[in-house]
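The complex is shown incomplete by one protein chain, all other protein chains being positioned as in the whole.
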Amino acid sequence: MSHLLTLQDLSKAFFGVHAVQGVTLNIPEGAVTGLIGENGAGKSTLMNMIGGIHQPTSGSMYWRDTPYTPRDTAAATETGIAFIHQELNLFYNLTISENLFIDGFPKRLGLIDRKAIDSRTRELLKLLDLDLAPDTLLGELSPGERQLVEIAKALHREAELIIFDEPTTSLTPREIERLFEVIDRLRSNGKTVIFISHVLGDVERLCDHIAVMRDGQLVAEGPTSDFGIPEMIQAMIGRELSALFPDRTAQPGAEIVAEAINLTQPGVMKDVSFQIRSGEILGLFGLMGSGRSELARVLFGLDPVASGEIKLGGKPLSGGPQARIRAGLAFVTENRREEGLLMDAPISDNLSLVSISRFGRTPLNLVDRPGIAQATADISDQVTLKAGDISVQPAKALSGGNQQKVVIGKWLMEDPRLFILDEPTRGVDVGAKYEIYTLADRLAAEGGAVLIISSELEELMGMCDRIMVMNQGEIIDTFAEKPWSQKAILAAAFREVAA
Amino acid sequence: MNTDLSRLALRNATILIFTAVLVLFGLVAPGFLSPENLFNIVKQSSFIGIAAIGITFVLLTRGIDLSVGSVMYLGPLIAGFAMRDYGVGVAGGFAVAILAGLAMGAINAFFIVRLGIAPFIVTLATLFFFRGAGTWMTSSRQFDFDREMLDFGLSSVAGIPVPILLFALALVIAHLTLTRTTFGKQVYAIGADPEAAKKAGIRTGTIETGVFLISATTASVAGFVLISQIGRLDVAFGEGREFDVIAAAVLGGASLFGGVGTAWGTAVGATLIQTVKTGLIFSGINLYLQPIALGLVIFVAVLLDSLRAWRLQVSQRRAIRAEVAD
Partner (left out) sequence: MTDTPVAGKLPGTGATRPGLAATLSRRAQDLLLSDYFVLYLSLAYFIILIPFLPNLSNPANISNILSNMWPLLVVATGQTFVLTVGGIDLSQGSVIGLTSVIAGALLATAASGSVLANAPIWGIIISEEGGLLAGHTGAIWIGIAAMLATAALIGAINGISVAVLNMPPFMVTLVGLIVYGALAIWLTQSENIRPLPESFIQLGKGDIVSVYLGEQDEPRIPRRQIYSFVTYPMLIAVGIAIAASILLSRTVFGRYVYAIGANRRAAEISGVPVRRVIVAVFVISALCAAAGSILYSARLEGGRPTLGEGAFLLDVIGAVVIGGTSLFGGRGRILWTVFGVLFFVLLSNTLNLMNLSSFHIDMVKGGVILGAAMLNVLRERLIRERSR
């Protein structure tokens, strides 16, 4: 098998620190190569060098055995490389065909030749088995269909190498299946694919070759048949799974802290019931689009629910976020930037935001500034925040892990009974992850209840007492026995439920 | 069931309001629906309409242009000086108005695109600046045009008055530009997602410069067209018109948040505003009350627009279960 792209001893250093070091890798033509590794392992840097965003510090790349030195993304596109990211570069207010041609339209008499773009688009959509009219507005498509449009765009630019970066995180299981079929078809048409994913089952199912990165280096490589999922994990983290997680210090108690009874909202969820006891960490596992984040929003009063009841400490919850916060709920959302932090505001303002009304002093409701300074300093110690002067430094100047600690810290100031953590370790490095897990354990040990929502099964298995699995808006199963049966949990999460 | 109906109603809100307005005034004031009157309304719409078509480009890219009212004043004024002092004639004056518009647009674009200052502030400043320049040139006096200017403004080609022709021309050019050129499509792309547009290889700075050039040029032309019907330029000409122009575009479905809007819609919006104004005069409502009625029409249109945006958001929310929402 010939090689489409060859990386030769490729390194990239930022300010003297190696993000990628001495990677030598052949990408076989007409095959799917899986690239796996933890966040910060150097996958993105490697891909950015291929895509022309970063230039290598040393080493070289070859495209069909001729030197390949892309100066920018345009050069990479020109060569025949296309990226499919989680966040798509598409425009909701343009049609499918307009999206494909946005950087240059064929013209007739000085105007866009609609016939030409529509027929070309129809051709490409057919190739992907996508039965849509070329003049459909993108805004009317589902996330899965949009991703296929992005693939059509890659094909339109005659890409030879298509790099998928975590393509499945925003897709429903059905859409994922369809994507995989398309990738299979691309391969049989002679296209080359690099598939980056954290879902190791997908990598195993889809890829011909697997390359594993850790700490900027290529640590393992070979045909998929050489790997099982345990081998992949072993190679990725270089140590046993248990070392990633702190020991749990408490057992679930008898008291039921929170309870959901038959929560139902048409189109979103059906008959969702569960209980969390004091001292318990309950995991909620599900794929993107299974309804897990929606459940969190319903619990927190952000989204409506048609029927069912939520109780906290035996009392029914109602109203919006304010009332529920007062009742003892805390919610770390999956989206730090948009929903978690005031990025430009000082860290201390972020930490005090939830509990600010407690610092109001009558009669004028003036804020007790020394009190806040004291409390926020205490809390930043508690969450082991690494920051400068918290009354000055803005939240956006912190690393991802420290930002997440600020979000958790602002809720800690309220002493919540039930802590909902939605994807708490997304975009957070390994060290900070460990600290966040430790915080979750401490919350439970102090008698609170913790609900962790995650698409990383490993972290749920490492931290939780029980794991609920959600699929198509229903709780399919709840697992309690250790050792966990990863297979059974994944099977439940992937199972298509007859609607 | 009725959700489809309400969606349809929201999508065509402006047309519905328009129909309601026509029927209402038709009932109240006989003669309102006469062909001459309707023709007149379109003619009077051309002033706001031409400028509003231009500002639609700016709104589509999430920008705003508050300077149009002053451009409407300064553009024709420069043209007037050129006609009086250099005898360039009406055609030459028209060309000068276009050039002056381009120059003022370039000033806006320079500060916005090159220096990275918010469009709201830049165009607020040039609103003062352009008007100040104009009143300085005239020493705060009225500027009278030659007779030939009026002849041009009141002339017609094949029975169609020149203002309507120019309005139609602006509409057709803008429509083709927005729907059938790469520039137009990239304008929509920037409005939808500026970051993604940059990543997709669109030269956002160039496009933004283009929209501010267009906005100022149409404003200058719009001013020229109205002045050619009046024959003189008052000191306060165009003052506050920026709001009429923006309102026309928003009434026609353009969003202040970018990405949504059409040239047709804006033309309809401008005509709707003029229809309401004329209708209010026809029905003999107190002169001072008329802006209130107009304001309420705009309010309803904006309200419907925000309802539409909200519905769109709801419908885009992921359906997790294969049940029908609602």
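Note that the chains take the letters A and B in the order they are written out, and that residue 1 is the start of every chain.
Going forward, contacts are C-beta pairs under 8 Å (C-beta built on N, C-alpha and C of every residue); 3 or more make two chains touch, one makes a residue touch a chain.
Predicted model, so just to flag it, every value in this text is computed and none were measured.
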Item to check | Absent-chain contact - pick from B:A106, B:L296 or B:V314 | outcome: B:L296
Next on the checklist: Using the document's definition of touch, tell me which of A:T66, A:S188, A:S225 or A:N365 contacts the absent chain.
Outcome noted: A:N365
Next on the checklist: From the list A:D344, A:D378 or A:E446, pick the residue that touches the absent chain.
Outcome noted: A:D344
Next on the checklist: Just checking the interface: what residues of subunit A touch the absent partner chain?
Outcome noted: 300, 302, 321-322, 325-326, 331, 333, 338-345, 349, 352-354, 356-357, 359-360, 364-367, 369, 393-394, 396-397, 410
Checklist entry - Which subunit B residues touch the hidden chain? => result 61-64, 111-113, 115-122, 124-136, 139-140, 194, 204-205, 208, 239-240, 243, 246-247, 250, 256-257, 286, 288-292, 294-296, 298-299, 302-303, 305-307, 309-310
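Going forward, only the chains that are shown with their structure count from here on.
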Checklist outcome for this item: Interface with subunit A, subunit B side, in the complex: residues 176, 179-182, 185-186, 188-189, 191-193, 196-197, 199-202, 259-260, 312, 316, 318-326
Item to check | Residue numbers on subunit A that touch subunit B, as the complex places them | outcome: 73-74, 77, 87-94, 98, 101-105, 110-112, 114, 139, 143, 172, 266-270, 289-291, 294, 472-474, 499
